[in-house]
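Note that one protein chain is taken out, while the other chains of the complex remain in position.
Letters are used for the chains, namely A and B, taken in the order the chains are written, and counting of residues starts over at 1 for each.
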Amino acid sequence: MTSSRLPTAIAFLILLLAVVASLFLGRVNMSPVEVIQGLLAPDKSLAGLVVTELRLPRAVLAILVGASLGLSGAVLQGLLRNPLAEPGLLGVSNGAALGAVLSIYFGLSQAFPLATPLLGLAGAVGAGAMTFAFGRGGTLSLILAGSAVSGLTLAFLALALNFAPNPYAAYEMNIWMLGTLSEKSWDHIALAAPFIVLGLAILATMGRAVDALTLGEVQARSLGINLDRTRVLTLLGVGLSVGAATSVTGSIGFIGLVAPHLVRPFVGHQPSRTLLPSALLGAALLICADIVTRLLTTQNELRLGVVTSLIGAPFFFWLVLRLRRTAP
Amino acid sequence: MGVAAAAMLAFQPVAAAPSGSAKPERILSMNLCADMLLLELVPKARIAAVTYLAQDGAEALFPGADVGIAINHGTAEDIINLKPDLILAGAFSTSMTRRLAKAIGAPIVEVPDAVSFADIRRNLRQVGAAVGEPARAEALVAQMDADLATLAALPPRRPVRVIAWSGGDSVPGRETLSGHIIAAAGAVNIAARPGQTYSAIDVEELLAARPDALLYGGGGPLKPSVRGEEGQHRVLRRLYAGRRIVYSDIAHTCGLPQSARSALDLRRALDALPQQRAAQ
Partner (left out) sequence: MTRLAAQGITVERGGRAILNDVSLELEAGTFVALVGANGAGKSTLLSVLAGLLKPERGEVLLDGAVISAVDPRDLARRRAYLPQNPRAEWPISVERLVALGLTPQLPAFGGLPGGFEPRLTNAIAACDLLAQRLQPATTLSGGELARAMLARALVGDPEILIADEPMTGLDPRHAMDSVARLQALAGQGRLVIAAVHDLTLAARSATHVMALREGRLAAFGPTAEVLTPDLLRRVFDVEAQVTGVGHKTVVDFLAPSV
């Protein structure tokens, strides 16, 4: 029963490689020596500044956001016993975006910087709660509810942009919503990290519950699992982590869907054993997607959410087809 | 001069006017840059409406000039309600706009984007002729040329390398209004890449290129936005403290006589830069 160490170790290794690659690669060519010197003596050179003020915070933020998405996806799939569950599909990411838009465009974040992650997580929790409430009764209900909630939040978002003082808000927001890690600094991390870490910590305790839920809700309850508490804690954990993450980087989809799926076959499909590897793999996947956006030079910046969607959407289709074949 | 004549030829006669030399009394502007030109050329009483975007620009350049003037959103209803006798539009007016204008007998004058100072001269004369204020337009052209002459007469103290950067999404290159203003001010635009008007430059590239100063277009009351937040990465705040020159956004967005004034301001600011850069 200890073979869960191996998948976790491998996921960690992949993450480590991705982080290293992310530090050494970028628009500006720097030799490995320069990078290492830069890390050790950040103030002495341009390379040092680039590495410690740009690439390192970018990698750290990618880890926080990717882990949030991966772990949230794993817990949601375990809780809902539904392989299509992930924060994006359940409307959580769009709820967070709505909160962030309200904070940024109505001047709240200028007055009070914590407003953005706070409103982001409020939006995430609110949207998630609605999806949970309306989506009881199987896969189809859940996906439909998530779709409806997404649509609703996007409508409110467009409405909010109509009233925003800045006339270019709508244009900017469409781009922002596609997600990015660029031009983020330690300031952003300082704002969002406490919420993200708290959310991750809460989600990490869901192992027993999601395992017991393998037997269905009734048997899980008979095993002493408090389902209401489990749902509330999951919503809180997902809302805190994905909400704060989205408020900083915009919506990044499909990581939460893909990471648990890649992990599951290697841990015997046991839900509790997908948690940590999904977090690590989610972080690694996000860093890799980010490296792609940095290396592909295009006229305009290639947005992170676009890359994850281009990879994730086909995966989602494949998943749906596979489920149709195996399930009634 | 030939341009002005051509503009007059393009000027379709007003159906009900007894003679072609009557000045338009109800001018509707449906384009931000045309708004600005209009406000400078014509007294308020003759303006039927300017766009809803005009307020910020007017506040920056000539505060109070737009107070009391009606607002339009560029829709068909606006044309019908305001019954203008002249419409100023951007280079791409919709066919609906053109049809309606024809129906009510108002000529449309399309004002193209101005990228260079030659463009600004042309636009001033075109709009001046259309609104019946050619003399005033010439006066503004003369003012602008005087500013440019001042700049040409005194070469810059030293060639300063700059970039107009407010977030890395679209940084103006050479063939842009910002690019021409920077060139007139005698500075070197490091974002001038062959074949690209605007390019995406991320902070890493910016740091590596080591400009002497950053130009930032936030010179008016800043409306909150994502762009606003991202233009202020903390490493840039640190490295370029005291080396950030703020310019008035509207003068770089629309080709106006004030664009030359903006170049003059830029020259003064560049000359005032400290000699040495804080970090290398």
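By definition in this document, contacts are C-beta pairs under 8 Å (C-beta built on N, C-alpha and C of every residue); 3 or more make two chains touch, one makes a residue touch a chain.
Just so we're clear, the structure is a prediction, and the values are computed from it rather than from any experiment.
Student: Checking the contacts here: which visible chains does the omitted one touch?
Tutor: Displayed chains contacted by the hidden chain, ordered by label: A.
Student: I'm checking contacts with the chain that's been left out. Which of A:Ser31, A:Asn174 or A:Ser222 qualifies?
Tutor: Missing-chain contact among the listed residues: A:Ser222.
Student: On chain A, where is the contact patch with the chain that was removed from view?
Tutor: 1-2, 4, 81, 205, 207-208, 211-216, 218-219, 221-226, 268-271
Simple rule for what comes next: only the chains that are shown with their structure count from here on.
Student: Measure off the straight-line distance from the CA centroid of chain A to the CA centroid of chain B, and report it in whole Å.
Tutor: Here the centre of chain B sits 41 Å away from the centre of chain A.
Student: Hey, which residues of chain A end up touching chain B in the complex?
Tutor: Residues of chain A touching chain B: 26-28, 45-46, 49-50, 53-55, 104-107, 109-110, 164-169, 172-173, 175-176, 182-183, 185-187, 294, 298-301.
Student: Which residues of chain B touch chain A once you look at their complex with the stated criterion?
Tutor: 52-53, 167-170, 196, 198-200, 202-205, 207-208, 210, 223-230, 233-235, 239, 279-280
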